[in-house]
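Removed from the display is one protein chain of the complex; every other protein chain stays in position.
Our next item is chain A:
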Amino acid sequence: MSSQDIPEKNLPTAQDEHGAAVAVADEENPFADPGLPPHEHRIQDIDERAAKRSERTVALLFTTSMLATIGFIASYVTIPIDQNIFVWPIGHISALNFALGMTLGVALFAIGAGAVHWARTLMSDEEIVDERHAIEATPEVKAKVIADFKQGAKESALGRRKLIRNTMFGALALFPLSGIVLLRDLGPLPGTKLRHTLWKPGKLLINQNTHEPMRPSDIAVGSLTFAQPEGLEEHDHDFQKEIAKAALMLVRIQPDNIKDKQTLEWSHEGILAYSKICTHVGCPISLYEQQTHHVLCPCHQSTFDLADGGKVIFGPAGHALPQLRIGVNDEGYLEALDDFEEPVGPAFWERG
């Protein structure tokens, strides 16, 4: 028995002679198909007054639709776009949106309800039977098609003239390469772009709220501050691209509570600067638990311990948050002492 053959006896028709194939009811087989039950008339089929009522209902629904469409146009013309109304229990919503939506909804729904009611009450509900026909072609048709195909194949001489066949396949296989080559200019090559951010030695940390440089005294213990590199402005052409890598969060922890030696060394008086971009898939991290020094990504709940080198303590992130080495300059402002040592954000193949 090959894996494709199943003996007939395993198929239901062979094992069960009382199946659906038996169409007539008889004494011998109480399970036989009794055939379609007789049609039962609806009230509309026998009572013309009921039919009239149905007709009026359908007409009423269609008329409702017409009125609703007029209402739609009237709402469009009369209701100002900035007007709000209170609709219980939803609250304050746009009056125009409410009026247009409701009138359009009613206009459409009434057409549908009318058509369905018409079909259900007034059109014939007598079931009719169609025969099905096998989809597979008859052996004669199949034989004819195969003969035709063979004839065509023979006349093309594709099988015989191998040179034509092989070069044709070669040409057809090669030409899509042009299309692939054309996609090359979709974007530049990555190079080392993902390894560098705007941070470099001496760059001041600018508070994202005040847009001013910060002194250590500006940052209280237990606070969370967001910062960006000096010189990056929201109007800049590449602001989005640069902030996507350079966004920084600053927290201040009592130096005694910092568990990791390098974390302490890279901080300034307990002020720690970490990349704000999650190392999982790049969401900005923003939920800070001041007591535990944990920070949680609101997207996928990766949790990092900022007192311990930004180590992952829960969730799907694969590596610690990169820390930025900071200090203060001669004027007492916080500054970066270097770029991030490793790429920020999600991991990638070349990250190493």
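Following the convention adopted for this analysis, contacts are C-beta pairs under 8 Å (C-beta built on N, C-alpha and C of every residue); 3 or more make two chains touch, one makes a residue touch a chain; residues count from 1.
We adopt the following convention: contacts and distances are computed from a predicted model.
Its record in UniProt calls the unshown chain "Cytochrome bc1 complex cytochrome b subunit", which is the match among "histidine kinase", "Autoinducer 2 import system permease protein LsrC", "Cytochrome bc1 complex cytochrome b subunit" or "Chemotaxis protein CheY".
Checked against the full complex, the candidates A:I219, A:I243 or A:I258 give a single residue touching the omitted chain, namely A:I243.
Only one of A:L104, A:L198 or A:L264 touches the chain withheld from this view, namely A:L104. Residues of chain A that touch the chain left out of view are 1, 3-6, 9-13, 15-16, 18-20, 23, 25, 28-37, 76, 81-82, 87, 90, 93-94, 96-102, 104-116, 118-120, 123-125, 127-132, 134-135, 183, 186-190, 193-194, 208, 226, 228, 234-235, 239-241, 243-245, 247, 276-277, 280-284, 286-287, 298-302, 312, 314-319, 345-352.
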